[in-house]
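The structure is given below, and queries will be raised subsequently.
Apart from one protein chain that is not included, each protein chain of the complex appears where it belongs.
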Amino acid sequence: MPLDKPYKDIPGTTIFDAEESRKGYWLNQFCMSLMQPENRERFKANERAYLDEWAMTEEQKLAVLARDLNRCIANGGNIYFLAKIGATDGKSFQQMAGSMTGMSEEDYRAMMISGGRPIEGNRYQHEWDAKKQKENN
Amino acid sequence: MPLDKPYKDIPGTTIFDAEESRKGYWLNQFCMSLMQPENRERFKANERAYLDEWAMTEEQKLAVLARDLNRCIANGGNIYFLAKIGATDGKSFQQMAGSMTGMSEEDYRAMMISGGRPIEGNRYQHEWDAKKQKENN
Amino acid sequence: MARITASVFTSHVPAIGAAMDLGKTHEPYWQPLFAGYEFSRQWMKDNTPDVVFLVYNDHANAFSLDFIPTFALGTAAHYPVADEGWGPRPVPAAEGHAELAAHIAQSVIQEDFDLTLVNRLPIDHGFTVPLSLMCGEVPKDGRWPFRVIPFAVNVVQYPVPSGNRCFQIGQAIRRAIESWDEDINVHIWGTGGMTHQLQGPRAGLINREWDNRFLDRLIEDPAGLSQVPHIEYVREAGSEGIELVMWLIARGAMADVAGGKAPRVKHRFYHVPASNTAVGHLILEEAK
Partner (left out) sequence: MARITASVFTSHVPAIGAAMDLGKTHEPYWQPLFAGYEFSRQWMKDNTPDVVFLVYNDHANAFSLDFIPTFALGTAAHYPVADEGWGPRPVPAAEGHAELAAHIAQSVIQEDFDLTLVNRLPIDHGFTVPLSLMCGEVPKDGRWPFRVIPFAVNVVQYPVPSGNRCFQIGQAIRRAIESWDEDINVHIWGTGGMTHQLQGPRAGLINREWDNRFLDRLIEDPAGLSQVPHIEYVREAGSEGIELVMWLIARGAMADVAGGKAPRVKHRFYHVPASNTAVGHLILEEAK
């Protein structure tokens, strides 16, 4: 129904558009509540109880409890909102971003120091699909 | 300093622009607080004490206490915000509007029923000035 | 493809809502006004849309001075009724159409209109009074007969958007709605006005002649009407008469502006006074 989404062919990337925003509304609003120190304390004291105060889906709550940011994003989370969970845990943006790549923290940091993830081979979904197929053969 | 304000020559009218808005910020924010029933109760119980919780000027507080809406507007108030004071007092928009015209409630209501204030003679400040001068002679 | 089948224009005077809520509609003061909407209520029953795109302005209820959006599009699923200080009106909350609203947002922003999207939006009399006028009494635990997409325009703090900008965004909203590929029936409503001034020694201004010329031109020459500067609204129609720029948004969304056929005038009504205000009302139906 919505307009074309040409960005769907970019690999390993979710564009936070109005559709994602609608899906992730309560997940992201929960995250924003962690900007208040009292709420961070309450969340840390009993994560599940705090999550149950929000109209989130069970899948969203489990993704938060597992600190699985890719799963949070698949359920409508946006990284700037999700960063409040990382902040509550004392994590840096680099640790959070790295955690979504399947790399270890050290490997991710080393990749960044040596110039970051190259653009070659990372522009189109078909490039990732081809790579995967090669690895499987 | 600001851009031209051609609307300054309309009689008996204050245009709520960014300059008025800045002047009336706390007055108007106080008014909005009256959207909550608890705040309406607290205000009614002790008006002065409630007003003192806000960073309003003394002149703004006195204008509110006097229910002088023209004076509130001269101090940056906007009618839609000020209407919350009237609502708290149980007044209608017609009573509030009429209170600013120097007419009695009955006369204002009668004027509206008979078609409202005519536009003739009410377009330009110089029309009002001329009328006033005539009355004084 | 979604179809815009009609535009509706009406004042949204809070006292009208109060008259309905307090059971005063048969009093002599109010009877002529409600008589003017009898046709409209029947027409709504006969032509109930799936969605109403409702252009209105918030009156310092959803938006304080902390936040003043020129154009705010509601993308929520649900809109509660605001407490404006007298307690919330005893009418149902409105159900939104979040998917279509998101689609409109995407389309209109990509056409370089700088929308603000809003998900928490208590609706005030500017929104609920037109619903009450057009739908009649609906109990608080009932439902409005269609979903809504609120579109709130800043007409409280100057500068407000120009008539021309309003007319243009109406056209963009039409293109957005028409590119939604579900076959639904959409009305677009423009609310507020007509002549009124609620403040200062000039309060109570009514300009019958100007209002009726506005209605004439809205029907026949909306492009010309969209060029009227703010100062004329304020001087001729009162400080709150500026709300009429919102009617240009709904009018801009009609087929003839996009090169199609002219709409038919199904209903036209004008009455003075409702409280401080001149009430104007039009129903324009698209040619079939």
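Letters are used for the chains, namely A, B and C, taken in the order the chains are written, and counting of residues starts over at 1 for each.
The criterion applied here is as follows: a residue touches a chain if its C-beta (ideal position, glycine included) is under 8 Å from a C-beta of that chain, and two chains touch if they have at least 3 such contacts.
Owing to the predicted nature of the structure, the values given are computational and were not obtained by experimental measurement.
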{"item": "Visible contact partners (per top-of-document touch definition) of the missing chain", "value": "A, B, C"}
{"item": "Residue among C:53, C:158 or C:180 that touches the chain left out of view", "value": "C:158"}
{"item": "Hidden partner interface residues of subunit B, rising order", "value": "1-3, 17-19, 21-22, 25"}
{"item": "Chain not shown, touching residues in subunit C", "value": "65-72, 105-106, 109-110, 112-120, 157-162, 164-165, 168"}
{"item": "Interface with the unshown chain - residue positions in subunit A", "value": "6-7, 10-18, 21, 25, 28-29, 31-32, 34-37, 40, 69-70, 73, 78-81, 83-84, 86-88, 90, 92-94, 96-98, 100-102, 108, 111-113, 115-119, 122-124"}
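Just so we're on the same page, only the chains that are shown with their structure count from here on.
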{"item": "Distance between chain centroids, defined by C-alpha means - subunit A, subunit C (Å)", "value": "40"}
{"item": "Length of the line joining the C-alpha centres of subunit B and subunit C, rounded to whole Å", "value": "25"}
{"item": "Shared interface positions of subunit C, touching two or more other chains", "value": "none"}
{"item": "Junction residues of subunit B, two or more chains touched", "value": "none"}
